[in-house]
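What you see is part of a larger complex, with each chain still in position.
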Amino acid sequence: MARVIVDVMLKPEILDPQGQAIARALPRLGFDGVTGVRQGKRFEVELEGPADEAALAEVRKIAETLLANPVIEDFTLHVE
Amino acid sequence: MSTDSVKRAEQTPDEPQPYAELGMKQDEYLRVREILGRRPTSSELAIYSVMWSEHCSYKSSKVHLRQFAAKAPASDALLVGMGENAGVVEVGDGWAVTFKIESHNHPSYVEPHQGAATGVGGIVRDIMSMGARPVAVMDTLRFGPADAPDTRRVLPGVVGGIGFYGNCLGLPNIGGEVVFDDCYIGNPLVNALCVGVLRKDQIKLATAPGPGNQVILFGARTGPDGIGGASVLASATFDEESAAKRPSVQVGDPFMEKLLIECCLELFAADVVVGIQDLGAAGVSCATTELAAKGTGGMTVRLDAVPLRDETLRPEEILMSESQERMMAVVTPANVAAFMEICRKWDVPATVIGEVTDVTPEEAARGGRLIMTWHGETIVDLPPRTAADEGPVYDRPFSEPLTQAALNEDAPDRLARPTDLRAALLQLLGAPNIASKEWVTSQYDRYVRGNTVLATPADSGMIRIADVVPGLPGDGPGPDGVTTRGIALATDGNGRYARLDPYAGAQLALAEAYRNVATGGARPLAVTNCLNFGSPEDPEVMWQFAEAVRGLADACKTLGVPVTGGNVSFYNQTGSTAINPTPVVGVLGVIDDVSHRVRPGFTEPGARVVLLGETDAEFGGSEWAHVAHGHLGGLPPAVRLESERLLAEVLVEAAASGLLSGSHDLSDGGLGVALAEACLIGGYGCRVILPGTADAFTELFSESTARALVAVRPGSWDRFAELCAKRGVPACALGETGGESLVVEEVLEIPLTELRTTYEGTLPAIFA
Amino acid sequence: MSSARVGVITFPGSLDDRDAARAVGLAGAVPVPLWHDDHDLKAVDAVVLPGGFSYGDYLRGGAIARFAPVMTELIPAARAGLPVLGICNGFQILCEAHLLPGALPRNGTLHFVCRDQRMRIENNSTAWTSDYAKDQEVVIPIKHGEGRYVADAATLDALERGGLVVARYLGENPNGAMNDIAGISNEAGNIVGLMPHPEHAVEELIGAPGTDGLGFFTSILKKLVNA
C-alpha cells in the first residue's frame, strides 16, 4: 500500500481569484511580508500495491485525464 | 477488546456507567435499569441517552406542545398531523403537500458552512421520508449585529453552506429571513424549511409492520460523525485507543442526497417500500427504535452489517453516529431484489441489516422487543417503545421574568420623534434588517426544477405543484397529475415582539406569515413552527416558551389553520443570557391557479395605490425604535386575528379576480418602508397622500398589523372597493403608481435611484 | 407537435434535466430522456446537456461526467455534426470533453450567483440561435459558481475572429469571464455551450420574467424540421 500525491495548480497565466482574495485579506489581519498566494488542489491517491513504475504511470494518467484540466492547470506527482 | 454484551451486563450489575457524561440524569438512568431489569449495556445506554435527550424526546416541551393538537381547528385538509416526520395536508386535485421547519443553530455556530449545509440536508430527508418529492427550501436566519466581527465569520459561512447544499441538491430556495440583533451574538439561528409534494394516496409512514420484512439501511456509509458523546462510552468501557478524537461536526454530501432523493422516488413509484425513516439526530438508534415502535414492536438488527466509513467504529458509536445522507426502509422479502436494483441504478449503497419480528403479547405489553447483535453477541435487548415514545416528561417550573413588567412599562412614547421624515425613511431602508437581502439570496438557485412562480423578494415563495411537459409524463404518475394549483410559503418570527410579550409575539409571527401567503394570492392552510429559546431549566425562559406555545395554539385555532409539525430548539444562550424568544412560524397556502398570483410591488404605472387596514400609533419593538434609538420596550403591536382573516380573504379574492397588479404586506418599518420596497421591487415610483387620520410619522412608521399595500389595476377600483366593503376591511386610496420617485405629498420625495442605492448598498458594504 | 426528437441527458446530479425537457416540449419538439450509463443516443436528432452538478462536481464542473458511457457515443456524433447544446454544467462538460475550447473555473467573485442577466446574442447562425436577431438583447437567468470563461490568447482570438462568441454579458460581468463571454459555439455551429439557462426563461409565469430563452429551443426545432 503506497500513497501518491498529486498537486494541481492553476497555470501561472490563469487568474486565481481565491489566492488573490487570501493575499488581499492578509494585511487586514495584520500579516505583512507575503507577496502573493496561489491556491491549488492536493490529492492523496492510495494504491493497492506498491508505487512502482507501472502504478505511477497509471496515476499520471489519472492526473492528466481527470484530476487536472490541462487547459488551465499543471500538475506534479510524488510518492509520499 | 471485549464487547459489553447483555450477558456481560447481567454478570457485572455494579459496573459504573458514564450516564452523567452522556447527559442523563440519575433518575433517568435508574429508570432504564428498571425497564431492563438489569444495568444497560453500553450500547443500550447509548440508545437511551440519545433517545431521551431533549432534542429527540421533547421532554421539556411535550406538555406544552400538546396544545397544538388539543386546540387544533377542524381541518379537512389535514391528512397527517403532528407526531410523524412531517405533517401532510391535502391541496386538491389529488395532491398533497408536506412541509416542516427545523433548527441547526448550534452546529452552524461551530462550523457555519457545514452546520448550515447539513441543516438543509436533514430537513429534506424528513420530507422524503413522507413519500414526497422535495420541491423547495427556505431558510430563516438570525445573526448578531451585521457589523459584528463574528457575524462576518458566521453569516458568509451559513449562507455559503445553505447555497452549496441546496443548489447542488437541485431545490429552489424560495424565501426566508435574515435578521440581525445583539441577542444572537454567539448564538445564531439557522432554521431550514423544506416542502414536498406527493399524490395524496402515496403517503409513507415511519413504521415497520409485517414480521419477516427486511430492514435496509441505504445511502452514505456510517462514519464517526457527531458522536462526541459516544467516545465517553468507548473510553469508559474500553481502552484508551478507542477514545480517539471524534468530530462533533458533520460534513454534508449533497450529491449523495440528490441520488437518495431520486432513488427514494423510484422506490416509492415501484411500491417496494412498506415503511421508511430518515436518519437524523441519533441515527441508527432513532431509526430502529422508532420504526420498531410504530410497527409490530419487534426487530432484530445485525449492527456489524452496517457499512462503515471507518472500520474502527464500535457499536455504541455506530448507534450514535449522525452521519448524513442515510435512510432506513422496511421491505417485504419478495421486494428486496427490486429494491436493491433501484439502489444500484442510482449508485446508492444499500444493505440489509435486520428483520421485523413478531412479539409475544407479554413483550408487546413491555413495549416490544428490539434485539441487536454484534458479531454474534447480543448487545441490545430492549423494548423499543420505552426508548422512542416513553421517555421522561418534565413539567418544568416557569415564572414571568422579574424584569418583564419594567420592560413593558418602558414604552416608546418617550422616544424623540424625527423631524426629518425623509432622512428617517432612508435610515430605516438602509438598516441591515430592512435593507435588500440580495447579497444573500443571489447565492441561492431559485429557478431549478422550473416551477418557481414567486421567490425572493416576494412576501411569500410560490411553487407550481405539477406541470406537464409536452411529450413527457407529469411529475406525478399518470395523466391525473395535471393541475393548475400552486402552494405558497412564508416564514416569520420577530424576537423583539416575543421578548415584549411571548404570547402575542408568537401570534404576530403567525399573523405575518399568514398575511404574506395571502399577499401573493394564496389561501393560508396549515402551519409549521420552529421554537428557538434559551434554557428550559431557567423558569423565566420556560415562561416565555409556555406563553409562546399557548399564544400560537390559540391563534391557529382562531385563524383555522392547524399546526402540522415543527421543531423545538432549546439552550440558545451564551452563558446565562438567553436569546430573545424566537418562535419562527411557517404558513403554507394554496392557490387554485398559479396564473392568478400577484407579484410584489408596483409592476405597472397608473395603478391605484391602496392601503388596507387600520393604523394606530404602535412602536413597541418596532424597527424604528430599534434603528433610531436602540430601544426595546413597551408592548408589541396589537394582535388582530379577525382583521387578518378578513384581509387575507380580500387579498385572495382580489387576486383570483385579477384586480391587483401588485401587493405587499406591511410589517417592519410600516407604510414608509412598504411603499419604498413596492417601488423598488416593481420598478415604478408612486405619488401618494397619507390618509391623515394620524400624524405623518405614525402613518409612515407605525407597525400596526393586519395591513397591506396593494396596486389596484386601472378600472378595477369599484369592484375592489366593494370587495373590501363587504368584509369591512378599511381601504384607503392613497394615490397612483408611476414616475421615477417615491412621492408622499407634503412629506417627502425620494428618487428611486437614491432609494435603491440606500436599500441595496448595506449588505454588500459589510460582507462583499 | 413535430417529430423532431431532442435528447436530454441525465447524469447523476443533473438538476435541470426536466426543465430542459420542458423547454424542448414547449418549443414543439419531442423530448427524449437519455441516461448517462447507456451507450445509446436513441437516434435523437439533437442533444441537450442540462445544468446541474453532475457527480457532485466536487472536482471540477463536468470533469467526471465527460467520461460517462453516453459521452463516448455523444462525442463522435457531435464531431460529426449532431446538434448539441450544453447549458451551464453542460457547457462545462463540453469544455472538459474538448468539444469546445477553453475552461470554466470558479467565478471571480468566489460566490455562486443567481440572477436575471442581460446579454446579447451575437451569433445567430448556429443551430441553436437562428431564431434570434443578430445582436438581440435578452434577459436569461444565470446560476453558477464556476462559470468564468477562460481560454488562452490564441483561442480567444480565434473565437472572436471566427464570430464564435454566441452570447456576451451586458452590464456588470457576473463572473469575470474573459471578453464577457457567456456562450460559444464550434466552427460548424452545431455545438453550443452557454452558462445562462434559457430553459428557465420559456414561460411568462415561471422563472425569470419573459420568455427570452425559448429561441434556443425553437431554433433547433426549425433547423431539424427544415433539414
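As written, the chains take the letters A, B and C, and residue 1 is the first residue of each chain.
Methods note: contacts are C-beta pairs under 8 Å (C-beta built on N, C-alpha and C of every residue); 3 or more make two chains touch, one makes a residue touch a chain.
Bear in mind that the values here come from a model prediction, so they are computed numbers and not experimental data.
Although the view holds one copy of each protein chain type, the assembly as a whole is A x2, B x1, C x1.
Basically, only the chains that are shown with their structure count from here on.
Taking the mean of the C-alpha atoms as each chain's centre, chain A and chain C sit 29 Å apart. Looking at the complex, you find that chain B touches chain C at residues 160, 163-164, 167-168, 170, 253-256, 258-259, 346-347, 441-453, 464, 467, 469-472, 475, 594-595, 597. Listing the residues of chain C that touch chain A in their complex gives 59-60, 63-64, 67, 95-96, 101-103, 105-110, 150-152, 176.
On the chain C side of its complex with chain B, the touching residues are 1, 12-13, 15-16, 18-19, 21-22, 24-26, 28-31, 33, 51-53, 55-58, 111-115, 141, 143, 145, 197, 199-200, 205-208.
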